[in-house]
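As you look at this complex, bear in mind that one protein chain is not there, while each of the others sits in place.
Lettered A and B in written order, each chain numbered from 1.
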Amino acid sequence: MSSAMQDSGIVVKPRGVMPAGARTLPAAYYVDPHYFKREMDALYGRMWICVGRTEEIPEPGRFVVREVLGESVIVTRDPRGGVNAFYNVCRHRGTRLCTEPHGTFPGSIQCPYHAWTYDLEGRLIGAPHMEEVPHFRKQDYPLHRVHADVWDGHLFLNISADPPALRTQLADLPDKFTEWRMQDLRLGQRIVYDVKANWKMIIQNYNECLHCPNLHPALNKLSHYLSGENEPLRATYMGGRMDLRPGVDTLSMDGTCPREFLPGLSDENRRRVYYYAIFPNMLLSLHPDYMLVHTLWPQAPDRTVNVCEWHFQPQEVARPGFSASDVIDFWDMTNRQDWQVCELSQAGISSRAYTPGPYSNREDLLYAFDRMIVDLHQKSGDRAIG
Amino acid sequence: MSSAMQDSGIVVKPRGVMPAGARTLPAAYYVDPHYFKREMDALYGRMWICVGRTEEIPEPGRFVVREVLGESVIVTRDPRGGVNAFYNVCRHRGTRLCTEPHGTFPGSIQCPYHAWTYDLEGRLIGAPHMEEVPHFRKQDYPLHRVHADVWDGHLFLNISADPPALRTQLADLPDKFTEWRMQDLRLGQRIVYDVKANWKMIIQNYNECLHCPNLHPALNKLSHYLSGENEPLRATYMGGRMDLRPGVDTLSMDGTCPREFLPGLSDENRRRVYYYAIFPNMLLSLHPDYMLVHTLWPQAPDRTVNVCEWHFQPQEVARPGFSASDVIDFWDMTNRQDWQVCELSQAGISSRAYTPGPYSNREDLLYAFDRMIVDLHQKSGDRAIG
Partner (left out) sequence: MSSAMQDSGIVVKPRGVMPAGARTLPAAYYVDPHYFKREMDALYGRMWICVGRTEEIPEPGRFVVREVLGESVIVTRDPRGGVNAFYNVCRHRGTRLCTEPHGTFPGSIQCPYHAWTYDLEGRLIGAPHMEEVPHFRKQDYPLHRVHADVWDGHLFLNISADPPALRTQLADLPDKFTEWRMQDLRLGQRIVYDVKANWKMIIQNYNECLHCPNLHPALNKLSHYLSGENEPLRATYMGGRMDLRPGVDTLSMDGTCPREFLPGLSDENRRRVYYYAIFPNMLLSLHPDYMLVHTLWPQAPDRTVNVCEWHFQPQEVARPGFSASDVIDFWDMTNRQDWQVCELSQAGISSRAYTPGPYSNREDLLYAFDRMIVDLHQKSGDRAIG
């Protein structure tokens, strides 16, 4: 135990010892397009993906367009309040219906080309001159649907044909995080990062703090890198918590908290930050006074767009001259430090000289995550063969 | 019949009814590089391609360089007035001879590297120090030729080894359009568009006006979208005509015509616009007072450079302060509307959700064109196999 730890009164829990010979993933997992495609198909193509917040489509007709696995998807709200998602593809000649990233439909969705028109539940309601064509029936040409669902304000899509329920994927997380009342929070800031690294590298970086003393001295000053505890890896998520150091109120530039804590949080949870990677694309970081959400949008084996959002209590965001630069600047700085080493790792792993390396006992979640990824590829490979 | 049509006195001719189950082309025809290559080889690599106008090389030595199927080709006029085309490749070390897009040769073509020199008919007339090499004979190293020919001022190239005559490809078109005296017209304006869509999509867009009321309200106000008549598809072209609405003199911003009509046009043809797609790359639009020519230059399955030219009577272009913004602006606006929906269709068709859709009876030429394209691929496929 370091003297810094004894000074701070932090209790370090021992972690499982790595099996002899445990090694990080071979380079192909980070650079090979076939591996990337397999992960996109087996994870992003089958699991629920977090694509934003319901506050972005508050009323009927409001919409956002999201790019999921190269597919443009319209997410909108119908007059009965339901959330619907459709491929952005007209049934006549395939034309994209919607060219704006967000906006409001005037009660229906009209194709700019030949004016085929759909209602907000995707039914074809207008198709000029098609009535002259024998056997043509409007009901045969609804928009193609994408599955959509919501968890405490988080919007999820699933582009597979017949997915299990979102609740199945989330397992016990909704119960675990009820206390934070995430559905009440509102967006304060969004920063989009373009990271030249594999998506898994960002998840691995997120799930260990061994790198914190060296890379994030400011973070390590607020929350000791050996503090807290990890949960064992689950089928659809992994995570743990870290403790704030004595005298620190939240993760901000100076450790003070000018905002009220989230209502309903236990005293214990007011002293902790929870970090959960919800596979495949959501990183949920719950602080005493705000929620940080990263969503990952893999573009290539070596490139991931990372959308980072800070959410606060609505009365904070509504305040005239609202600013949360104390926590936005803190995490923006920390994010950039992380993306830089992820990019350096991506570059190095592409080298012919790279060989998998050993894990420390502090990289227990990564070891488990990597094994899960290896299993996934082996199963996908079997499927491809079998 | 719409009331707008009854108001305008337009006679709508019924068109052939689509066969049951007729569907637009599968996505591969627009996105698959193999399909693209097959079309380039079988159509662009074998047919005559329109590459400009003879007015660009009026005297001996004047030249233009064109890029055809990735090949740089020099087109120039020899002292006897003949039009010659050569690959832009020196016979010594392959060096490009010509780096300017147009200009004038000083009586011969000299390679910048080792000064090999060719006359304007492509014969090697100078090769420093090669006389020391036994068996070397200048007559063995003429420039490689590309076939060139002319129709009423339109310049055509054919890069296949032994093509049929240009007249064979043009069939009855020279007779059909004699009245417009195209050889007398002169370039007034050129605009080059870079369209992120497959070349066939631009041809399909050109050959139906079902999209006009929705996409081109200005055009539809001057020429009713249901007016006119199509010819049945021919082996090497397709087209038809549309009528100007009463009180409209030509397709211009306000429908008036500040220029004289082309001399020799019948009264009937002064009330019509002819739209002919001459395969594979020329769109010829004949108006009462001007000629509009689009040439298509496919770059990739999803990208086509489109060169649009407006040609007028020479005394118009020669007039001090000549401007034809009334028709240039009109078609530039209309072009941009078309390219945008072509790009939206290209984007949508790339989606996994795209499925071929039904044609309306107003898309009769497209149906025929698509069948021809399917046949072409089947034959090319057979050739590839057999």
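By our rule, a residue touches a chain if its C-beta (ideal position, glycine included) is under 8 Å from a C-beta of that chain, and two chains touch if they have at least 3 such contacts.
Since we're looking at a predicted model, the values are computed, not measured.
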Residue of B:R38, B:R91, B:R241 or B:R272 touching the missing chain in the full complex: B:R91
Per the touch definition above, residue among A:A171, A:I191, A:L215 or A:A368 touching the missing chain: A:L215
Touching residue (missing chain; options B:G16, B:P79, B:P112 or B:P174): B:P112
Residues in chain B touching the chain absent from view: 70-72, 87-97, 99, 112-115, 128-130, 132-136, 141, 144
Residues belonging to chain A that touch the chain removed from view: 17-18, 20, 24, 27, 210-211, 213-215, 340-341, 344-345, 347-355, 357-362
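Everything below uses one rule, namely that only the chains that are shown with their structure count from here on.
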Between chain B and chain A, distance of the C-alpha-averaged centres to the nearest whole Å: 48
